[in-house]
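Below is one structure, written out as structure tokens; the observations come after it.
A single protein chain has been removed from this complex, and every other one stays in its place.
Entry: chain A
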């Protein structure tokens, strides 16, 4: 049987195997036979055996035992054996194998072979898998072939040189002179190889780049010849003369013209010519136009040419071919920053591409649309984006929502529009928005004070329709809690008025509370909102009370805690309830409570008195932060600003220890670092301490604190102070005039001293009080003041 039939016979048998196991069996047998044949002397079948082995290798089976056979076959004098040997070398040997070095000598010999086809085998193999060492060895040979051989060899030698330069960049200098002369060749194959080689040399070496800038006129000539020439049957592809060469020349011109005015000027005309004369009805023409556009945008071309290039891209956008639409959008994306206005003109087409079937085209169109948003087109573009959001594929949703939010934030024409847009996004794709959306939206709503009525009506309606989108439900609950009174009042200028009864509102909130679709954070929002309504509605306070007390035994610890505290607000602290649940002030975006609870030491100190009672109202926390109401030091529970109503009553209830489950738990915590204080008077169980709050060059603020360790209250406490003449004194109102017994409380008074002449500060303090029905009066002199805490 003839050897070559056996190869095809083997292929047939392998393909006929019905199972993987059968196939493996056949292959094992064949490989054994091949191995045996390799060990034998030359019998004329070696090339076929190697070919069989290569087929087996392509199926994925190991074939390394054929490597040495490749080496042997390459050294054979017969052409068919060389051919298969070189093929095997390219498939089985790569530069990492040791055996590859063994073929260097054969390649060297074959490069000088009399037959050009043998030479071509050697060149092809070297250009495909030559290692750095082999390249270094054989580079001079390649250079020789570049200069003196026929065009068939020259073109292969040129690409072989490209491979060598990629592997060993220093050898680039060796090929520079030869490559320059190759540009004058007429043969397209050689020209193409030369252009590729020059491109590679210029990319790697800036000096070579400078050198080849002089070749720009020559390249322009060649290109013009290609574009203007008539029909050439040998190189014609769909009406374009040699598109492969044209594209490579354009790319080389791009590299030469980058950042260089003279080179760029020289090619301006050519680029305009190519852009206008190339027929882009088929892919070949489009490929050339595409490369032209890339070149125009990359070099220093004149503005008219740039506009022409963008218009070409715009035309591509309307092309029926999906590939062309895709590449036009990738190119537009690259230039949208620099040539924004030019790209804006094609906004309509880009937006239409949002409706394309192909997912990659949609993605490109989305990114481009987001890049094109500006203050002028925000309304119309947003309509399109929202339409897109309702039908976009799930993998693009998160990107779309965040893009829409960014655009809305930067260019919103009005607050109402902004709120409407965000609500629209939440209703359409609320599950794909980021976590910060909820607090951001709440902050936005509070700033839009005129729209509170409109917003709460809209949110209420959304809540009644659907409670599955958590972010929307959270915002809705917060608004209803905050602005419930506006909701119940009924009239609203911006939307049609709807009569909402208190029961309806409470029903809605209760539905949220009870639904298993609501996340724990959402239920927290709902509970707090219900509580807030207790001060805003008139008839159903009892219902709220009962809701709150039910949740006092809820399994969810967070809800239970809230409910218990709200219960306490109803029972023992009913007098404080109105103040606590008052309307929130406008949230400043940069305030510490807003930015994820990062608070400085200063804010802890400022808010210390008001914090404990304010903890109860924490609706705007991001859902995933546990609102630990007792975590005074954690910072995550910080409300932004103390409510004005509370500051006057701050010190009173907090400093008294008259019961209260709430406050007892907190009594042990000492939040502020205590600044050093000095005892200036101690008598009859009365202790007067002085501490410096603030000290500047021209004054200081001090606090006098009086405590009582007797077992009866001290009454009618007054403090008077005198200072040197040039110092100004201001005493603030004392916190009280009764010091409770047993050290259970204290009286404080702040004193401000202004010392413009910077004299040494001294102070005389007179203390008057009544202790156990005896009036006492004492004077103390304070010569030195303690340093302030910081």
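Here is the rule we go by: a contact is a pair of C-beta atoms (placed from the backbone, for glycine too) under 8 Å apart; a residue touches a chain by one contact, two chains touch by 3 or more; residues count from 1.
Keep in mind that, in the parts below, contacts and distances are computed from a predicted model.
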Per UniProt, and picking from "AP complex subunit sigma", "Sodium/hydrogen exchanger", "Transcription factor IIIB 50 kDa subunit" or "ER membrane protein complex subunit 2", the hidden chain is "AP complex subunit sigma"
The one residue from A:286, A:349 or A:455 touching the chain left out of view is A:286
The one residue from A:156, A:180, A:543 or A:562 touching the chain left out of view is A:156
Checked against the full complex, the residue among A:359, A:517, A:550 or A:759 that touches the missing chain is A:359
Note that chain A touches the absent chain at residues 2, 4-5, 8, 11-12, 15, 44, 51, 54-55, 58-60, 79-80, 83-84, 87, 94-96, 115, 117, 120, 123-124, 127-129, 131, 152, 155-156, 159-160, 162-163, 188-189, 192-193, 196, 234-235, 237, 242-245, 247, 251, 283-284, 286-287, 290-291, 294, 322-327, 357-361
